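A single protein chain has been omitted from the complex, and every remaining protein chain is retained in its original position.
The letters A and B name the chains in turn, as written, and every chain counts its residues from 1.
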Amino acid sequence: MLGLNSRDFRLFLIVCALCLFAPIILNPFPVASSLGESFNAGYPALMQRFVIFGLLVIGFNILFGLTGYLSFGHAAFLGVGSFAAVWMFKLLSYNVVPAIILSVIVAGLFSVVIGYVALRRSGIYFSILTLAFAQMMYSIAFSDLVGKLFGTIVTNGETGLQVYNDDPQILLGQGDPTVPHLFGLEMNSAYTWKIGGWEFVFQNGYYLSALFMVLGFYLSIRIFRSPFGMMLRAIKSNQTRMSYTGLDTKPYMLAAFVISGMYAGLAGGLLAAMDPLTGAERMFWTASGEIVVMAILGGVGTLVGPVLGAGVIKYLENIVSKINDSILHNWFAFMPDWMDNLLVTIIHPFIGKGWHLTLGLLFMAVVIFLPGGLMQLGEKFTALFRRKKTDDAKTGATNPAE
Amino acid sequence: MDAFILQILNGLDKGSAYALIALGLTLIFGTLGVVNFAHGALFMIGAFCAVTMQRILNLSSTVIDETQKDFLGNPLKVEVPYVESWFGEAAGAAIQDWSVPLSILLVIPVMLLVGWAMERGLIKHFYKRPHADQILVTFGLAIVIGEIIKAFFGANPIQTPMPSAFIGTVDLGAWMGFDPGSVAYPTWRLIYFFFSAIIIAAVFAFLQFTTFGMVVRAGMADRETVGMLGIDIDRRFTLMFGLAAAVAGLAGAMYTPILSPHYNIGMDFLVLSFVVVVVGGMGSLPGAVLAGFLLGILQSFASMNEVKALIPGIDQIIIYLVAIIILLTRPRGLMGRKGVMEE
Partner (left out) sequence: MGILEVKGINKRFGGLQALGDVNLSVAENTVHAIIGPNGAGKSTLLNVLVGKLIPDSGSVMFDGQSVLGRKPHEINQMGISRVFQTPEIFSDLSVFENVMIPCFAKRDGAFRMHAIESTHHEKDIAEQAMAILEDVNMADKRNMIASAMSRGDKRRLEMAMCLVQDPRLLLLDEPTAGMARADTENTIQLLKDIRAKRGITMAIIEHDMNVVFSLAERITVLAQGTPLVEDTPENIKGHPKVREAYLGEAQV
């Protein structure tokens, strides 16, 4: 179906269904309950992040997963996409279509230039070069060097870029929404379905982002299964053989780099479409690092791994940052006081503002113990389960014969 | 001419820091084959050793001074630092004043220990893993170290004063035959440069004149052969890592009066130091030092007002620009050897 084999198609359907029903699936607890306060994730702002970062990491995975080239500056393309989108809001109108189109194009152009230079080297050199480029772009954006050079505003430096009332917005007609919208469909408007103690929020912005993620996911399956994808895996495997087989590795690599840069640009454009302001910090190296963590955690080179990794990290970030000592005390209330206090003291550095510490430790743990990510863990479990099953089947089959 | 010299001098201190970090990175990469993204964190640990030293020296006991009264008429409570009560007031104050240089005594054992723990506990298991894994795990470690520092010392930069004897400038202009006062250079920066030069010289001498250094250099040239000679590489690797950590730590501790340390300082320096290593040529020690100073000086020139008026903000991106140009024209860097990191 849709040019996919049955296994991939099933996977695709599952991802579609998850995206469609996410507002319900992610809100398993009643709103007012303490579990709901801590663990519910079905509100729009967070779900948007799941799918947008999922999209970003799907694109990153096309580069890192298939070719093995570790880009440490991918957040730069995300940032560029966001800036491009906000500029479209400022110049044209709040319609997201031109914003998203331009964000992809601009990120594509940047990745052609950066890719052309960085891909002259491989391995660690490539990683450092991409990191250097990203830091340079961060510096430029943070101090708005381009703006200063031409005596105007481009990224608006530390303040960040947003839409002001006196911006041209030449296509803005009378009565048009003054928030990002898709031909009148406002991104931040939502339908809330209340049933019992539960509340499910279906938001336009989330569904637009989810649609893009699903499309991006579909495209990545096609790429993975295409001759082009096979060539990229061949580059990862053996570049010498590749060139002695008559294939020019450079354009293949550049194509992969640009595709993944455009994914990042799209994600950046969507972020801006959800919330029409952006700043340089989106391009900082920690943001690039986070993309890598998501990919690794999910499982590099697998199809769903990236989506999974992005979801898990963003979810953990959300709950870990929300938890504080009093919530912990609540949880451990059944324990003796001394044990409760001890546990809270131990956990305290890792929660709330300690999210980055948790992230760093998680990062190390995954690289050390689970280089294949969650997907590998899943495979191990299913393999274990299958072996048991087949063992049972075998004993069942051989016993009567004996 | 004097303005020109002043800019070169201004670049020296930053260049020294780059050179020292890049030297350690290159040593680790050349011998152990590991790309250490946590090296900036080592620089930062060194810097916070200086902060810790300062705090230790300021530890004080409360003494009630019966001879004086506070404004309520009660006997005045006076905080007397332990060093003052032990060594006398004058000597104690002098010791406190010299806390940054004295922190070297703390930095060396701490850094050797940290280096040892890091290599034995983590890096060792990554020798045979792909470079991407090494980058990722050390990157994770760098985040963790940064966050731990933040938990203990807070997120704000911490002022760490230099000894009062070094406050002020040296009039190098008069000394070099220009107009007096034309080239006034902060004393501590001069100290930092000489300090770095001594460390760099010591590292090179160590590699040149000791058997240990000989093995290390041989290892950098051809790791497999040295492994086959049956030399106990493991222990040397550990020591090498400790040494590189100590160099980074010393660079960090002595830099504190120039730039107040904060928990992100490691990563700021690391990114630039990697660029320095790449420009110098991966695996080349002289290349690392040369490129460190070169880029430090270039950055200093780019921050001249005359240059900035021409191209605003060039000082913040000059290093990256130069790195890109050099890599496009000399892909192996200034002094890189063929065959290093070219899988």
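The rule is short, and it goes like this: a residue touches a chain if its C-beta (ideal position, glycine included) is under 8 Å from a C-beta of that chain, and two chains touch if they have at least 3 such contacts.
The model shown is predicted, which means the values in this text are computed figures rather than measured ones.
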item: Chains in view touching the one left out; value: A
item: Among A:Ser33, A:Ser226 or A:Thr345, the residue in touch with the chain that has been omitted; value: A:Ser226
item: Candidates A:Asn5, A:Ser34 or A:Thr382 - the one touching the absent chain; value: A:Asn5
item: Residue touching the undisplayed chain, where the options are A:Thr159, A:Ser243, A:Thr345 or A:Thr382; value: A:Ser243
item: Where the unshown chain meets chain A, residue by residue; value: 3-5, 222-223, 225-231, 233-234, 236-238, 240-249, 251-252, 255, 259
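The rule is short, and it goes like this: only the chains that are shown with their structure count from here on.
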item: Chain A and chain B, separation of their C-alpha mean positions in angstrom; value: 35
item: Chain A to chain B touching residues, read off their complex; value: 68, 70, 72, 117, 120-125, 127-129, 131-133, 135-136, 139-140, 143, 145, 148-149, 285-286, 289, 292-293, 296, 349, 354, 356-357, 359-364, 367-368, 371
item: For the chain B and chain A complex, residues of the former touching the latter; value: 35, 122, 125, 129, 131-133, 135-137, 139-144, 146-148, 151, 267, 271, 274-275, 277-278, 282, 311-313, 316-317, 320-321, 323-324, 327-328, 331, 341-343
